[in-house]
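Each remark here refers to the structure printed beneath this line.
The complex appears here minus one protein chain, its other protein chains still in place.
On to chain A.
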């Protein structure tokens, strides 16, 4: 083994307009190690990865692979140099089989049947070597997320990758699937592969990496052995200030269920079905809904907020029926009854991307007397309200005239939350409160949710982030395949328990 690094970046910089996404980034990864890269959302991790994989070209600086300076113009150059990447959003063609996906772009023969057979032989050897067991002839769309990820890894290995970049690989996995991934990463390392493991979850860094590089605001702020550091130190380095995650909890006192779903059934998307949903949310508590994405959480939010019809069962808000098999109360009426909704998919249903932040600040409430009369908007009142939200929520940059799309995810979300709590709702329905939100804003949003809970509001939160649910919820219900697998007090909940339930194990649900 030479003493050159498997992959090295020297003074790598990249700007988009005025924004310096990467500023003199340095990275040194010895061969045969697992190297963690941590940073907040927007710290510049993705930009760095895209440069390493030839998707972006650096403005300045060098990339070296095994001591050789590289000039990547596109991903095929990076692959030729032995770099493989598993993107956060998988680069798979869903109707294609695993085999077809793996050979795409590296078919060898122009005759597809011959190409497939040649690849199959090679793949079986690789599967043997690394302990894979993938259904090569099953269309990818029929596979679980964890299996798809393995297909992506095998695809990179098939192309001869010696250096594997895993971009936020655990974002979509259950805790059990994460464990399997870690085991695979260790095995790849044992076989001499070099792995770049990119994440913002610190316990993963501790669990699986040898060394870690911390990136903040486009700069390398630290590089150290994982064994010599701890999560608190890394969190501080990432954010640049001390963070306190835990918020004070208070037990709910009343017995009035603000929201009650009784034996609810509804048709979902992609053949999913909500079955026999029974839930209650009381005043003064946060009910968290956990589950792997796509197990009915979206549909659950939709039936509560009047966006999807219920086939059977009843939904009560306070004492009133808001939905049953013949009734869907529309979102305007629900708002007036005191329900606020922070939409799960912010850009699709929470805001109108091309509109200004000012207009987005009152979106959904434009009919209120405060903001319009006789169909004519009161522009002055709207501008004042938007300016007030910007102030109280510390939304940056302080310019409500900019289109909402030009704000970061965290600032968008802060504005949406301000809008939704402004009417003093009795019930808050929140989907993915901190998806795509930077750590600084996460703390603020969590504190705000807790404040509302302490003020006696009923809150239902759907989140894919277990850490988040464990830190803000009073009770947690777990969904799997359209059913509530079980509900538990947060004191009794652990990641392992929740993980098993998320995978559909009802024994934990007693």
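Definition applied: a residue touches a chain if its C-beta (ideal position, glycine included) is under 8 Å from a C-beta of that chain, and two chains touch if they have at least 3 such contacts; residues count from 1.
By our rule, contacts and distances are computed from a predicted model.
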Name per UniProt, for the chain absent here [options: "Intradiol ring-cleavage dioxygenase", "Nucleoside ABC transporter membrane protein", "Lactate utilization protein B" or "Fe-S cluster assembly ATPase SufC"]: "Nucleoside ABC transporter membrane protein"
Selected residue (touches chain absent from view) among A:4, A:26, A:66 or A:115: A:115
Of A:4, A:26 or A:55, the one touching the omitted chain in the full complex: A:55
Sole residue of A:92, A:123 or A:274 that reaches the chain not shown, by the stated touch rule: A:92
Residues of chain A (touch criterion as defined above) contacting the omitted chain: 53, 55-57, 74-76, 79, 85, 87, 89, 91-96, 100-101, 103-107, 109-113, 115
